[in-house]
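This structure is in structure tokens; I'll ask about it shortly.
One chain of protein is taken out of this complex; the other chains stay put.
Chains: A and B, in written order; residue numbering restarts at 1 for each.
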Amino acid sequence: MRARRARFSAGEALVWAALGLAGLVFLLPLYVVIVTALKPLAAIVDGSMLAPPRDWTIAPLAKAWSGACIGASCEGLRGGFLTSLRITLPAVAGSVAIGLVSGYALTQWRLPGARLAFALVIVANVLPYQAVLLPVALTLRRLGLFGTVEGLVLVHIAYGMPYTVLLFRNFFIGVPPEIVAAARVDGAGFWGILIHVLLPLSWPILAVAVALQFTAIWNDYLFSLVFGGPNPPVTVRLNNLINDGVGTKEYNVNMAGVLLVAAPALLVYWLAGRWFVRGLTLGGAR
Amino acid sequence: MPTIDGLALDRRAFLIGALAAAAPTWSRAAGLTGLSGKRFEVVHWWAGGSESDAIRVVRRALEAEGGTWLDVTVQGPDLAKAAAMTRVLGGAAPGAMLWHVGPDLPRLVTDGVIRDVEAAAAAQGWDAILPAAVAAQMKVDGRYVAAPIDLHGANWMFAHRRRLEEAGAELPRTWDEAIAACERLRAAGTIPIALGGQPWQEALVFAQAVVGTGGADLMRRMCVEHDVSGDLPAVAAAFETFGRLRPFVDKGSPNRGPTDTANLVSSGRAGFLFTGDWSRGELEKAGLKAGADYLARPAPGNDGVFLAVVDAFCMPRAVSAPIAEAQDAFARLVMSPGVQHDFNLVKGSIPTRTDVDLARYDEGARAAARLTRGEGEVVASLSMGMTTAMRAALYEVVHRFWTTEGADPKRAASDLRDAIARTRA
């Protein structure tokens, strides 16, 4: 698109070789996980981690999905997926919506104190979550939301929000002020400008924000563990599955579990990947 | 899925199936109406393997009483306790939470977190059926505050029989003999000691060295009386013995979990494993037979001493009246002979009740039980004798000593004295 196809050169071959090598390093963990998830246990204990399976089996995947015993129940990871989705989807929608609106309000309306507010957002991004677990627990109790899906949704919106505000703020600050000024002249108000003028420009950064939030919330362990109820999200189940308690360590089932739990986030990334660099190109990266 | 799990698991599955079939006989005998129709939430850390099998014994017993089991499994005791506490703080106290028996219990009582289970204890006469050293740790102001479900010994030695014979080594009775045996194993190309470099695993071996060099009395002064200021030379000697084991551990040791560590012995790559009796279950699960494939006996110099670790269910205070009623029934269920027998058979521990018939237990477990039933001395282990804070401070001293090549045992001994004194308050 940008350039005509250049002639292949020796230098380029070298670059491709280096790139390929880097690719192998990046793919090594994925390879190990997949290969291990498809091997019988004996082949793992006695054999090499790198060897491809000689006898392929999907039994570990099936077991991790629905058969493995975790604590006093033997339902595998299956039940956690619904909980995780019920938490992740509204929490992603909420934190992205707040980020979108706040990032827009902070940049296009010259509010007094906008810079200070942004500074507070940045610092919020480095707060260690361990520091607030106790106040969160006591507050959820007050709200009657402790151990509920709604409670976790609220927690994830609250603690995902600084990151989305940062993303959208950096995106919208790159939008030329003339666009918004012109819309204002045409009589558009706060919401009208956002919905009719800026939103159509924003879908790449929306894709980035959704992908990042989905990953962060789907993969969360700490909040899910502490505030999850008797039907916890998949990450908590996965950690219990892989736990190093007493018993034979079924590496193949563990890795199958890793694969199953990682799959939705990987899928979202794969789908959003095309827009990823683009979303950042349009100003989000500044 | 026999191709994956192998023969060992099949045997286990059969055993569990048989137990499940047998369940109604004894659970009806328990006759606990308090659980019927109740939704009872239990927080515990028994996530996988034989532990998961064992907790399901309790679950089925509760369900046989007409209750519904709400399972909250959290990996690892620290996290599980923290999660249970957060639940209490969050106003969603569980029906029961698993805890280690030790000095944390009085604190939980004085902080108003848990209630006593004296009603169940009086009804079942726990005073007469628990080992005195265990009972003493479970009472606050003379009232029982938790229902003990198992009894583990923390001072055992396991050895891979063939590796030992090939190296021409014998099962050691003292630490000097153990070190000689380790040298033979190393010469034969076997990893002499399987040890996971996590503070708690290292501390287990250190405690065995304390008993092995200073006897049960030194262990009691450290672990129960919490004062070793008069025993510095003896503690230093324990550290010295412990430090002599350093060269016999493989370099993959740091942060290795207990399962991978036990696997080193079950696969014949390592000779010795110094740990608690919970590892017996792993060796068995890997298909090894006691006597034929692996050997087990008390750690060097630990004969006649049983370092007790007890897991118990505590009952949070902030629950509704019907759940409080269910808590009393659950305490009695946990201490009922049927649950005690079947749970511990699966888990690899022994019943806390001394009146349970052990005919179906293996010889190792029966030998351990004899120690707790008058033939030996029951002493509190690190987990039973120390608060979490004191134990963590001890772990830090031991972990630093173990991971510092050439560390000074005398310095470690005085560090340990200070750590214990600092956390005694």
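Here, a contact is a pair of C-beta atoms (placed from the backbone, for glycine too) under 8 Å apart; a residue touches a chain by one contact, two chains touch by 3 or more.
Note that contacts and distances are computed from a predicted model.
Asker: Just to verify: the chain that's not displayed, which of "Signal transduction histidine kinase", "Sugar ABC transporter permease", "Aldehyde dehydrogenase" or "Integral membrane protein" does UniProt list as its protein name?
Answerer: "Sugar ABC transporter permease"
Asker: For the full complex, can you list every visible chain touched by the one that's not shown?
Answerer: Taking every chain of the complex into account, the missing one touches A, B.
Asker: Taking the full complex into account, find the residue in A:I98, A:V149, A:L198 or A:A256 that is in contact with the omitted chain.
Answerer: A:I98
Asker: With respect to the chain omitted from the figure, which of A:V32, A:I58 or A:I195 is a touching residue?
Answerer: A:V32
Asker: Since one chain isn't shown, list which residues of chain A touch it in the complete complex.
Answerer: Residues of chain A in touch with the missing chain: 2-6, 12, 15-16, 18-19, 22-23, 25-30, 32-33, 48-51, 98-99, 101-102, 104-106, 108-111, 115, 117-136, 139, 157-159, 161-163, 165, 170, 173-174, 177, 184-185, 187, 189-191, 193, 211, 215, 219, 221-222, 235, 239, 242, 258, 261-262, 265-266, 268-270, 273-274, 276-281, 284-286.
Asker: Contacts of chain B with the missing chain: which residues?
Answerer: Residue positions of chain B that touch the missing chain: 78-79, 81-82, 85, 89, 104, 107-108, 111-113, 197-198, 250-256, 260, 264, 387-389, 392, 396, 399-400, 403-404.
To be clear about the criterion, only the chains that are shown with their structure count from here on.
Asker: Okay, in this complex, where on chain A does chain B touch?
Answerer: Residue positions touching the partner: 40-42, 45, 57, 59-60, 63, 67, 69-74, 133-134, 137-138, 140-141, 146-147, 225-227, 229-230, 232, 236, 239-241, 243-250, 252.
Asker: Quick one: in the complex, what on chain B touches chain A?
Answerer: By the definition above, chain B touches chain A via 1, 3-6, 8-9, 41-42, 44-53, 55-56, 58-59, 69-76, 79, 82-83, 86-87, 89-92, 257-260, 263, 267, 278-279, 281-282, 285-286, 348.
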